[in-house]
Structures are given as C-alpha cells and as structure tokens.
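One protein chain omitted, others in place.
When the chains are written out, they are named A and B in that same order, and each has its own residue count from 1.
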Amino acid sequence: MKQLLKYSVAAIALTGFSSTAQAEGKLSIYHWFEYIPQELLDKFAKEYDVEVTMDTYDSNEAMLAALKAGKMGSYDVAVPGDYMVEIMAGEGLLDTFEPGELSNFSNIQPQWLDVSFDPGRKSSIPYQWGSTSFSVNRDKFKGDINTTSILFDPPAELSGKINVLDTQGELLTMASIHMGIPQCSSDREQLKGLNKLVQDAKTHWASFGSDTAKDVLVSGDAHVGMIWSGFSAKARNEGANIEYAYPKEGYIVWMDNVVLLKDAPNRENALKFMNFLLEPENAAAVTNYAQYTAGVAGTEPFLDEAVKNSPESNPPSGPVGHFVQACPQDVQVLYDAIWTNLKK
Amino acid sequence: MSKITDMRRFPGFLQLTLLCLLVLYAPLMVVMVYSFNDSTSITLWGGFSLRWYEDVFFGLDAPKFKQAALNSLTIAVMAATCATIIAVSAAVAMMRARHLKGRTASFALINLPLMVPEIVTAVASLIFFSAIGFATGYATILVAHIVFCIPFAYLPIAARMQSIEDTYEQAAMDLYATPAQAFRLVLLPLMMPGIFSGFLLAFIISLDDFLITNFVKGAGIETLPTAIFGSVKQGIKPNIMAISTLLLLVSVGFVTLSYLASRMGQNREKKS
Partner (left out) sequence: MAGGIANASESAGIYKGRAGLLILPSWLVIGFFLLLPVGMMLIYSFLTKEFRGGVIWEFSLAAYDQFFFNRGLFGDEPPQIEWTYINIFWRSLWQAGLATLFCLIIGFPTAWFIATRVPRHRTVWLLLITIPYWVNLLIRTVSMKFLIRDTGPMNEFLIWLGAIGEPLQLVNTNIAVQLGLFYSYLPFMVLPIYASAERYNFALSEAAADLYAGRWTTLRLIILPAVKPGIIAGSILVFVPSLGAFLAPDLLGGAKTFMIGSLIEEQFKGNAGNWPFGAAASIILLSIVMTVLIFYARSQTRREAR
C-alpha cells in the first residue's frame, strides 16, 4: 500500500511538473473578473511578444486566500484594492521595484503617488479608482438622495426595496460614515451603536448582493442599490433611470492597483506590463471598458465622451470620499462579530 | 393482461412528470430567448439579433470560450468515466462481500467527497497540491473532479445493486463461467441502469463545478463555469446565453442520436 502510494505520487508529480517550467516571454496575471479588455491583453502580447495568461478572482479576500493557500509563485502581477495592497505588503507577498525601472512612472498623477497604502509606490502602480455609494431609481423616488439615510434610515416608500453590497468592509464603513464615527473604532459605545444601526437598517433591506448589484437596479427589483460607480454607470447605460448619490455625510473611494508579486516567475515582463498600463492610451482603454477613472495623467484625449462626462466619474466638490481602512487584528475581530451578528 | 398495465400506472404521475419538465425547462426558455436579445442587458429586451452568436464564434473572447468548453467537456467525460469505473468496482465489493474488512469505513470514505463543504475541499486541495509539488493545471482539475464525482456515481449504482440477488452470478458460476465472465455477462448488464444514472449524475456535477475548479486550476486554464462566472460580475451578458443555448443544442443532439440509435437497434432486432 505504501509502495503504491509512493509510486502514484511520483507518477502524478511527473505529470504535474511538466507545466511548471516557465519559459521566457510569458506573463501570468491574477486579475479581477472582467476588468481588462481582451484587446488590451492582445495588444500587449503582440507588442512585446509575450504569451499572456490570466487567472481571475472575485474579491480581494478570495485572492489573498488563494495566494496564501499555495498560488504564490505562479503569478507575476495581481490587482488588489487599496487596503489589500497594505495587507499584502504586510504579509510579505509583494516585491518592490525602483521608479527607474518603469519609464512611464512619471505618468502617475501626483495625488496617487504618495498614497497611504503604499507610500512612494514601491510595489504598486495605480490601475483604476472609483467610488462606492448607492443609486436610486428616480422614477420611484423624487426626494433628496444625497444622504446615507437613504440606506440606513430610508423613507417609507423605499423600505423593503433596497439592495446592499454583500461585503463586510464596504457596508460597515458606509455605516460608520453614516454615524460619523471613525473607521476601525474600538470604542464600545460606538460599536454597540454601529451594531444596532445595521440591525435596525436590515429590516429595510430586501437583499444582500454584490454580483447582482447592477441587475437588481436595471430590472427594477430594487429601487435603491448600494453600488460601485462604474457599475452604476453601466446600469444607467442599460436603461435604468437611476441617479448615483454623493451623500453629504461622505462616501467610499477606492483604488485598485497593479502590484508586483514576490517570487514572480517573469519579473521583467511584469514590469513591462506595468509600464504598458501607465501609457495614457492603455490606461484609457481600461477606463473606457470598466467606466472608472485611471490614475494616469494624459488619458483625456483617449476617453469616450460618455465616460469622461459621466456623473459617476465626476464627484462634486462638497462630499468627502474615504478609503476603507485595514483594521488591526484586535479591532477587526469586533467588526467580524458585528457582521456575523447581522447575518446570523 | 390489462390488469398489469393498470398496476403500472398511477393517476397523476404523468402530470407530475410534465410539471417536472416544465420547471426544468422554463428557465431555459429564458436563456434561449435572451440569447437573441440585441441589448446588452438580460433584463431588458432590445429587439431580435444574432450578434451574440457572432460574438461567440468570432468575438475576441471566442478562443477562450471555445477552449473552456472543450476543457469542460473533456474533463467531465473523463472524470465521470473514471469515477463510474471506481464506483462500480467499489459497489461490487461493498454489496457482494459482507465480511469485507472495514466496510463501514469504506462506506464513509466513499461518501466523504459529498460531505465535505466545497470551499473546504477547494482550499484543502490547493494547499495539499502545492505541498506535494503537484503543479495546478488541467491534471489537478481532473483529479479533483474524479474525487468529488465518485459518490454521485456510487450511490445510484449501489442502490441498483441492492435489488440484484447474487443467485444470478451463482447460477452462471454453476454453469462453469469464470468470475470475470459471470460479472461481465450477468451482473454488468443487470447493473446497467444504475451505471447509466451514476455516470449521468457524475457528468453533470463535473460540468457544473465552479468553486473547487477555480481554486485548483492553474493560471490560464479555464473551464466553462470559471469563464462564465466572470461575466456575472458585470451582469450576465447575452453572449453567455448564446453559449448556453449552443450547449443545449449539443446535448439535444446527443439525445436525438441516442434515440435514433436505440430505434435502429430495435428495428434490427425485429428483422432478425
């Protein structure tokens, strides 16, 4: 039996290893679902004579789990959100590069250069940024929508017609903004209040759904939907008469970033790819596709008119956007408990 | 004579079967209709169009989807076949040898893939594969699929076996058949409906798997579910509906073929 096991391992290992050898001229990307146009990948492959393969994930946390479970070393670049860049750097999953290694490094817009989650941009470059707020069906509700009360203390006609994102970080951050308390607060009274707020608000919510955030607005199943800016723009383009809110209490901003992974099998090509994405024309191609905003200067001439002028990509000057913060362990546990409590 | 047919039929069973088919096929009608939708949304109708079929065959993603469909089908056929063979052999051992050592343990083991939550299998397999240096790719997907297909093949086969007394094989052996002959000529044909059911279940469960596949697949290899799940993030687009409709056509083709084959078999029997 033992012998047999040994042989079978050997046999399996043989078949397995054949695919590990990474030849020159390859690039392996770990990316979000549907976040880069195929044309752009083809263009890169052609320009640099590199064979591009892409694997996809559906959340920052799922990516982290897969990398920690053993996928490190098989990808060159990944595209984590802001707080996740910080987490990955803290976990030692990121490689660093010198600005000089990217000739287009200077294309990064100054405000995205020295960011809190990667000061000085040592391991990451901006990919796209956008905001998280909510959209309201204007056929169903004519009142003022620029307040987070729409989500957490809605007028009677919207109660029971609300879809919220099924992600802990964004929902609880939005709730904190509504209450005006700091993120990652460990103050007991504040957390008890937060817990109560979401419990009470839940009675007004019809569903939790991230994948369905756009569809429920287009179909009219939900009259209010917590949603990402680009998704809202797409829902609007598909015919939903919705307006994206910029609540006076504040809203969430986020930025996705291309990071250089540690143990990247093709570090050279990874840097070429990052440099490629810093070309205004290429960054604009992603923006036109995803309908968010690039963190690269000079993309304007390449942008579609509709995308450039969309209300979702042009926040008014008043309300403030906040990045979701990565809480320390002892505090995160409390937020996990509130979340479990909410969905128990 | 008429009494027998009478006892076979129960009032309402036909209606329930038809209701069953209605529930199963109604959503597919939506899939088919919306594959011809001109708009990019699946919730709004924008007029008739064949553009999504064009997209499936000639669009930029066409090679990706073609490869994914091919991977899915080959993996499903191979995984279901392997799982069925393993399950048949296990079922014979379990049902024909009462004093098999560790029968309870074997029973638990065979059903284990069913009992472990999918995400746990996914994470554990990925950790395990990388620990033993088994590079993720086509082979890992296939292995993982074989494992979770086994109980789906085993349970119908074992259920069938239970109603087959071993007197048939005993009789064959009395007539000097070797055990292999007794199995092949007597037991196997009797097991066939169970085997067919088991294979079909294993096949559809493999074809549908997303979670485990998504974890154990390597970079750059896709199956249909992993390729399709991406589109969901942007709301399912009609091209996915078109692909699904095409898959349905393929499967309907199989059914028609099997029907024709059985008819031809029938006719030949009649002639001879």
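Everything below uses one rule, namely that a residue touches a chain if its C-beta (ideal position, glycine included) is under 8 Å from a C-beta of that chain, and two chains touch if they have at least 3 such contacts.
The model shown is predicted, which means the values in this text are computed figures rather than measured ones.
S.K.: For the chain left off this view, which of B:39, B:67, B:81 or B:111 is in contact with it?
M.R.: Checking each option in B:39, B:67, B:81 or B:111, the one touching the absent chain turns out to be B:111.
S.K.: Can you say which of B:56, B:135, B:150 or B:221 touches the chain missing from this structure?
M.R.: B:150
S.K.: For the chain that's not shown, point to the residue among A:48, A:208 or A:302 touching it.
M.R.: Considering the complete complex, A:208 is the one touching the chain left out.
S.K.: Applying the definition given at the start, please give the residues of subunit A touching the unseen chain.
M.R.: 4-5, 8-9, 59, 61-62, 64-65, 68, 87, 91, 166-169, 188, 191-192, 195, 202, 205-209, 211-212, 215, 219-221, 329, 332-341, 343-344
S.K.: Taking the full complex into account, what residues of subunit B touch the chain not shown?
M.R.: 3-4, 6-10, 12-14, 16-17, 19-21, 23-28, 30-31, 42-43, 85-87, 89-90, 92-98, 100-101, 103-104, 106-121, 123-125, 127-128, 143-144, 146-147, 150-152, 154-166, 169-170, 173, 179, 182, 190, 193-194, 196-198, 200-201, 203-204, 207-208, 210, 224-225, 228-229, 232, 236, 240-241, 244, 247-248, 250-252, 254-255, 258-259, 262-263, 265-266
Following the convention adopted for this analysis, only the chains that are shown with their structure count from here on.
S.K.: Could you please state the distance in Å, as a whole number, between where the Cα atoms of subunit A are centred and where those of subunit B are centred?
M.R.: For subunit A versus subunit B, the centre distance works out to 35 Å.
S.K.: Can you tell me which positions in subunit A touch subunit B when the two form their complex?
M.R.: Subunit A residues touching subunit B: 9, 12-13, 15-17, 19-20, 28-30, 32-34, 37-39, 42, 53-56, 58, 65-66, 69-71, 74-75, 211, 214-215, 218-219, 231, 234, 238-239.
S.K.: In their shared complex, at which residues does subunit B touch subunit A?
M.R.: These residues of subunit B touch subunit A: 39-44, 60-61, 64, 123, 126-127, 129-140, 143, 215, 217-220, 226, 229-236.
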